[in-house]
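The complex is shown incomplete by one protein chain, all other protein chains being positioned as in the whole.
Now for chain A:
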Amino acid sequence: MGGNQWLADLSVVIPDAGDWLARCDSPGMFTAQIGWSWMLDGWIVVVGALAAVSATLLGNFLVLRKMSMLGDAITHAVLPGIAVAFLVSESRSSVAMFLGAVIVGVLTAVFTEWIRGVGGVDEGASMGVVFTSLFALGLVILVRGADAVDLDPDCVLYGAIELTPLEMVSLFGWEVPRAAAILGAVTLINAAFVGLFFKELKLTSFDPALATTMGFSAKWVHYGLMVLVSVTAVACFESVGSILVVAMFVVPAASAYMLTDRLGVMILISVVLAALSSAVGHLMALQVPSWFGYRSTTTAGMIAVAAGIFFLVAAAFGPRHGVVVKRVRRIVLSLRILCDDIVAFLFRAQETRAGSEQLRGVTAAQLTDALFASGVSLRLATWLLRRRGEIRLADGGLVLTEAGIERGQRLVRSHRLWEQYLVDQAGRGMEEIHQQAERFEHFTDRELREKLATQTDRPELDPHGSPIPEEG
């Protein structure tokens, strides 16, 4: 009387339950044979999208509460939880398994909190203790009760999303995959939870102490969230596997966090990214391996990869924390300032030599000395300015063109108006005004210059006695 008997028994009585553990024969082969078909691939994308969206709706709050890994812990803890529920209840209905898994999922959250409080260890450590123990306990029970149950790692990791269109149920007269019906319901529940308790989730995530003093118990909102995380993990796990659930709890929300600084917008973006990951991931699963001469690969894995790629893009280009964007912006700004400095320097040089006959161009060496700029950036800046027609080569060096003179006029006017303003209105000493004006001149537009002129009574000379050029 080994576990095989038990499992065979199970598959006869309820195909569902047995399928769950048994249906995972190399999912990759399946899609390879079919090519794209709306009935199959369309549903696969829909199931993937529903799993991703339901998880990411809650994931936003996991990420913001800095407990992203709790999704991971719960996802792992529920698998053996299913086995425990099976043996304890000796019931063979999906409902019992589902309930068992959800209870173990919530217990994971409760134990984590408890060990953190009593043991005085941090959340991560306490999570690690709880879910590995539960996972191990579950395995022991599974092996004991079901002897040689073959827990195919593929199944655990990737689920069987490719097979979901094969099991249809009727819903309001429509034929839909069973997984889509279940995940659709979970998505609706999660969306209703987030919509209805948006305010409460926001407050308890941001400032749990204040929330509690105001009567919004942070503890109950936390456990409400944990119940739904468990439900979602169990529902998704069956069809899309643990990698995808864990990824979807964290990755789209983390990407959205990079892209916005409003909570509502963050949730919307994460939902769009989650759904997009599903479509892109499935296409990638069909297409990418063939480029390398392989057949298609697992969709669930590729959806997670697609989400990861979106995250990389968001991390690089996001306006909030985007690495590339920040870098590029800084380079562009410093280049613009350097161009300004060159033009202003040439303008002043021409100004001082205006009377004399020998109007000579400024050499690169003179610029380097005056502006402390590196050769490369100086060359780039002068190239840019020449291309824009603001400077040209003449008289053995660089001189300003008409357009360049106008730009120089604006800059020097800004600079000298600022100096006047700083002395007049801000009561600064003469020794510090040049430095400040030198910085402000790059950020002063026509409107601001007009205000400066008005507030300083339209002076003709700056505090150093240099003439302030007219507005061009």
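Convention: a contact is a pair of C-beta atoms (placed from the backbone, for glycine too) under 8 Å apart; a residue touches a chain by one contact, two chains touch by 3 or more; residues count from 1.
Methods note: contacts and distances are computed from a predicted model.
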(message) For the chain not present in this complex, what protein name does its UniProt entry give, out of "Putative oxidoreductase", "Transport permease protein", "ABC transporter ATP-binding protein" or "TonB-dependent receptor"?
(response) "ABC transporter ATP-binding protein"
(request) Just name the one of A:Val110, A:Leu210 or A:Ala426 that touches the chain not displayed here. (result) A:Leu210
(message) Give me the chain A residues in contact with the hidden chain, please.
(response) 64, 66, 120, 196-200, 202-203, 205-207, 209-216, 257, 260-263, 265-266
